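Heads up, the thing below is written out as structure tokens.
And now, chain A:
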Amino acid sequence: MTDARTAILSRLRIAGGTAPQPALDTAVLERRQWPAAERVARLRKGMEAVHTEFLEATPGTWPDMVRAFCECERLPNLLFGPSSEAGSALAAAWAPGDTQLMPYDRPVETFKDELFSGVAAGFTGTVGGVAETGGLLLTPGPAEPRLLSLVPPIHIALLRASTIQDSFWSAVKNLGWGRSLPPNALLISGPSKTADIEQTLAYGVHGPKRLIVVLVDDLT
Partner candidate 1 sequence: MNEVYFYATCLVDLFYPDAGMAGIQLLRQAGVQVIFPEGQTCCGQPAFNCGYWEEARDVARTQVALFPRDLPVILPSGSCAGMMKIHYPELFHGEPDETQVRAFSARVYELTQFLVDVLDVKLEDLGEPVKVTWHSSCHAVRDLGLKGEPQALIGQLSNVELAPLAREHECCGFGGTFSVRQPEISGAMSCDKAADAESTGASLLLSTDGGCLLNVNGTLEAKRSPLRVQHVAEFLWERTRAR
Partner candidate 2 sequence: MHVENEVIFRDAAAKALLDPQLRANFRRAMDGLISKRLAQFPDPRDLQDLRDLSTAIRSRSLLNLPELLEQFEAKATENGIQVHWAETCEEANELILGILRSKGARTLVKGKSMVSEEMHLNDFLERHGIEALESDLGEYIIQLDGETPSHIIMPAIHKNKDQIARQFSQKIKDAKYTEDVDELTAMARKVLRQKFLEADAGLSGVNFAVAETGTLCLVENEGNGRMSTHVPPLHIAVMGLEKVVARLEEVAPLYAILTRSATGQAVSTYFNLITAPRGAGEMDGPQEVHLVILDNGRSRIYADPQLRATLRCIRCGACMNHCPVYTRVGGHAYEAVYPGPIGKILTPQMEGVGVRHDLIHGSSLCGACAEVCPVEIPIPEILVRLRREATHEDAGSNVAGKGTGRTAIEDWTWRIWALVLKRPALYRVAIWFATRFGKALPAGAPLIRNWTRSRTKPVPAHRSLQERMRAEGGRHD
């Protein structure tokens, strides 16, 4: 449809003005800053308000925490990205038990049915968090497929406290997302929810019913 394109763009160009570019005063965004410890607390408060659950861990203990959670919840399996940093660390520390580690290492077409009905939980890392509103930043890709954090009914995410940014705005700047973005990037603040029936909140409508954040205290 080159014709439509040319016609539309030329109309817009003719109409375009010479008005001065309005200045962008970002002071209101710059005011949103907190010390590291407060960032953790804010993130937690924001996410807990929308039913996110937290597990507190240390850099050494988090794989055990994940496993303990899975066993306690009697999850038959846990889907993960074997080549991701978090995934490989998890696999290395995983002791055989009731929960089977399941690598997401083949094209989704080969196990779509199983993904939708046979997976109890998905495990991912994160590239950061957002203190202002609460939220996790994820960049799915070859190492951690996109559906890992979406289709299984429970999403377990690893978050290192040191990676929590002040706001989504500062995250975009600090992570350089404006220069280049992976095929998919996400901000996730809680389990899937809806208020479409009479404004009543209900969780777990299409995506995960539970979001578990394994919060690693690496600030000290």
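The set was built so that all candidates are chains of the complex that A comes from, given by their letters.
A few notes on this one:
One rule holds for everything that comes next: a contact is a pair of C-beta atoms (placed from the backbone, for glycine too) under 8 Å apart; a residue touches a chain by one contact, two chains touch by 3 or more; residues count from 1.
In this text the structure is predicted, and so the values were computed from the model without any measurement.
Between chain A and the candidates 1 or 2, touch in this complex occurs only with 2. Across the complex, chain A meets candidate 2 through its residues 1, 4-5, 7-9, 11-17, 19, 21-29, 31, 46, 50, 104-109, 112-113, 116, 130, 132-135, 140-142, 145-147, 150-151, 167-169, 172-173, 177-200, 202, 204-208.
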